[in-house]
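Apart from one protein chain that is not included, each protein chain of the complex appears where it belongs.
Labels run A and B following the written order; every chain starts at residue 1.
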Amino acid sequence: MRIGVFICKCGTNIAATVDTEAVARKALEYPDVVYATDYMYTCSEPGQDEIQQAIEEHDLQGVVVAACSPRMHEVTFRRAVEKAGLNRYMFEQANIREHCSWISKDTEANTRKAIDLVRMSVEKLRFNHPLFSSQVPINKRVLVIGGGISGIQAALDCAEGGLDVVMVERESTIGGKMAKLDKTFPTIDCSACILGPKMVDVAQHENIHLYAYSEIESVSGYMGNFKVDIRKKATYVDWDACTGCGLCTEKCPAKKSFDGFNEGLDTTTAINISFPQAIPKRAKIDPKYCWYLTKEKCKICQKICPVDAIRFDMKDETVVEEVGAIIVATGFDLVDHSVYGEYGGGHYPDVITGLQFERLVSASGPYEGHIIRPSDGKEPKNIVFIACVGSRDPSIGRPYCSGICCMYIAKQAILARDHIPDSNCYVFYIDIRAPGKNYEEFVRRAQEDYGVQYIRGRVGKIYPQGEHLIVQGIDTLLGIQVEVEADLVVLATGVAASVGAKELAEKLRISYDEYGFYMESHPKLRPVETNTAGVFLAGVCQGPKDIPASVAQGSAAAAKTQILFSRDTIETDPQIAKVNERMCIGCGKCIDVCPFGSIQWKTLRDGSQKAEVLDTVCQGCGLCNATCPPKAIQLQHCTDDQILAEIEVLCAGERHG
Amino acid sequence: MEDKTKTLQREFLKVFEKLEVVLGWEPGYDSLHATPSFIRQAKDLNKLVWNPLCSQNLCTYLVKTLNASVRKDDKKIGICVKGCDSRSLVALIQEKFITRETFYIVGIPCEGTVDWRRLMRIEPSLKDVQKVDIQGNELEVETAQKTYRFPLQQVLEQRCLHCRYPNPIIYDCLIGEPITPHIGDDQAYGDIEKIEQYSLPDRLKFWEKELDRCIRCYACRNACPLCVCRDSCIAETRTPKWLSQRCDLKEKFFYHMIHAIHLAGRCTECGECERVCPMEIPVTLIKKKLNQIVKDLLDYEAGIDPQKQPPLLTFDPGEKGI
Partner (left out) sequence: MVNSKEESTTKKDLLIVGFLCNWCSYGGADTAGVCRFNQPTDLRIIRIPCTGRMDPLFVVKALIYGADGVLVSGCHPKDCHYNEGNFYARRRLEVLKQFLPFMGIHTDRFRYSWVSSSEGRLWQQVVTEFSETIHGLGPNPGVHGESDAKAGMSFYT
């Protein structure tokens, strides 16, 4: 190999404490080095020109640049050598600035170090091979997991952009948490009125295929070519036939079924449609409550159904969809407030969650919009809201702020004052967090225009007394004990990761934090990407956020998908693991350890099993390489031979003194 | 009581039609050696023997020689295992090289096997040996002339002196009664403690002295039931080139480190590496030390639980103390 070495002075950044000329002179003694020089700014245009000229004049086959960190300019120099006709991987960069000239003022020692660093790079380069990316076609369909507002936004944006969208929703209707809300802060918009049309758009858009009441069974493949098994849970109703007329729900005798949509405030029928605006508007049978499925008698729905859609023998069914990208928008669930024994541990019927209050006050809720107490149906006069229940509380392992509760209880207090003008509303809070647009003003309105009484302090205890609930707390501003005789207590229940979030993350091979929220690729600069290429995040599954932020992230995820799909093929990074089949002993240890599932079995004609790397899935971490006993799997561009060569040349060098 | 050799032969005969081959031992090239035996016909079963000379760990042949992971028909492999050997079998199952169902395992509780080199050092004139047997704490050697008795401590293999698992971990059929281990868990690492009493420079000197005798014959590797790389072993491959063919101390030292590190969390302490070393280098000690570390740090012993994953091939995000 004919190698050229270029030592950058970086103005005085390097030259002030490294004798670059001496380094270049020394480099000429190394094996295969045919040209070496130093230059003022190697990364500048004339600097790059010089490299390119030298490649031509000296017929160089590899280039070492000793300059700043490769994290800074590796891409720049690779491009430069590529322009001169070399393969871009026939390049190595020695870091003699951040790791050398900038961290010591001892010119002699720095020069010796720079000499070593260049020597190592030359030695590594001698084992480099040209590497080539391959092109893999992209399947331009996208899977959206979760049909809440964020998933809806992502799906609609993708579909409008011409992409085929597959949406999977675990409940029988899309809409998510927003569908349960009465109004939204800070505009007091009717939630159903702004969400409803979007849900209808999803149902009617020709590019969107919706799998409701379905879950992700498994995911395989890689960016551009995922294969997803979707389990359609048995609804016991043929949805192709069902028209959503609702006759069955009127006649069903099993009227004590749990009503999840109304947060358990009401009961429903065993065969039911979640709510009138459900999308898809189809009936499903809850097998836990259906008389026929539990006791083998009844079948009334089957008799009454005008289109003969009831299928008691229906089983779960798995369908396979192939997509090129995945948007995860699985949302959240509420923190289980029963851990708070001091607030009744879930045993007082008139201590309710924020979401239950939404159903209470909603015109489509069980009480048709009349705020009444779940226990006796009376109208409450004194309503207490308690902030930070399950948020900012390290004692239950949830130190984070849920971000939305301060705002939603302000809204709920306003709604309560609107509905019951002679009511008193109290809010116990720690701090008010209202950083959004018009948010602070909104909270002020609650306090000033609606007369909601804000008390800064925690509630220590709630206990029933007669018809009332006594709320004991502290007003830390006045430094006094406070006791409120409440008729209704609303806990501003915080945000928890969605049930099953971790299991889904394992299937998708994306990371999650200790609370189960999905990890973005970079907290600031890559907030929508995950560390698994082709999987994007939207909404609260990534961390607590409000509706505008969820919608924005949904659109962002759609944009990322569109960017990915704007090309017809993906260029793979060739710095990945590669198996030498002749040496592979088929022990499967690489397959076991690979964090990305990028290695699979391959059966040769003689029946022997070998490992095989999926080029587009491998991320190039090299864990397999370190694990492989015979080192049959090698990380390209960082092979054992390259690392060993660097070690050997260092150890063989004379120690200077 | 029936002779164990006879029982062994009889047990295999009962199931022989379901077996493709039986791995056992037969008399060796002289009366102080047994040698591995691959029996494919029922009439040859009477070659099989069991006695304190049956040193070889037959599991060594499973992956390298028989390629037991690839089965053509549903016939099983019959194999004899001592306590230590059975751990190698379990370890191979753990690492998915073989499956339990493929084997008909005859387990033999073992009082220890004889290190003929030690025996010959004590009694260099020993010849015409006719029978070797363990009686209580003594080895009884019958020759044409007379019967010798040696204290077991003086003639057993080193591995047997520190054996905690004389009884097979898994088997389909057990020959004889289980034995109480001679040694408690607390004494298991007595031999490595001897080295740890040396100062650090003396330990280095010790290993330099020991490993410098290495002739890089790779017998230790070839005899190891868990060294499964065959021709791909990085001690010999050119790409990647971990070792040169230069026979100096650094290369020998590094070779033994490769062998040991590759067995970290996998070695079942069968001691074959040391038994077969023509230079009598105590190489098993290196692996035992690693085992001790893995046991203390990660609470794991190889070849005990077929369900467990070797600890360096897995992880625990929440683990403390590392």
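Here is the rule we use: a residue touches a chain if its C-beta (ideal position, glycine included) is under 8 Å from a C-beta of that chain, and two chains touch if they have at least 3 such contacts.
Everything numeric in this text was worked out from a predicted model, so none of it was measured.
Only one residue in the set B:Leu23, B:Ala188, B:Cys227 or B:Ile286 touches the chain that does not appear here, and it is B:Ile286. Shown as candidates are B:Glu11, B:Glu210 or B:Glu272; the residue that touches the absent chain is B:Glu210. Interface note for the absent chain: among A:Pro186, A:Gly331 or A:Gly622, the touching residue is A:Gly622. Although one chain is hidden here, its contacts on chain A can still be listed: residues 69-72, 95, 97-100, 102-106, 109-110, 112-113, 116-117, 120, 509, 511, 531, 575, 593, 595-596, 619-623, 625-627, 635, 638, 640, 643-644, 646-648, 650-653, 655-657. Counting over the whole complex, chain B has residues 118, 121, 158, 192, 195-196, 200-210, 212-213, 242, 248-250, 253-254, 257-258, 260-261, 264-265, 279-282, 285-286, 289-290, 293-294, 297-298, 311-312, 315-317, 322 touching the chain that is not drawn.
The rule we apply is simple: only the chains that are shown with their structure count from here on.
Chain B has its Cα centroid 50 Å from the Cα centroid of chain A.
Residues 69-70, 95-97, 228-230, 232-234, 237, 239-242, 262, 309, 313-314 of chain B are the ones touching chain A in the complex. Listed in rising order, the residues of chain A touching chain B in the complex are 580, 582-589, 592-593, 607-609, 627, 629-632, 634, 639-641, 644.
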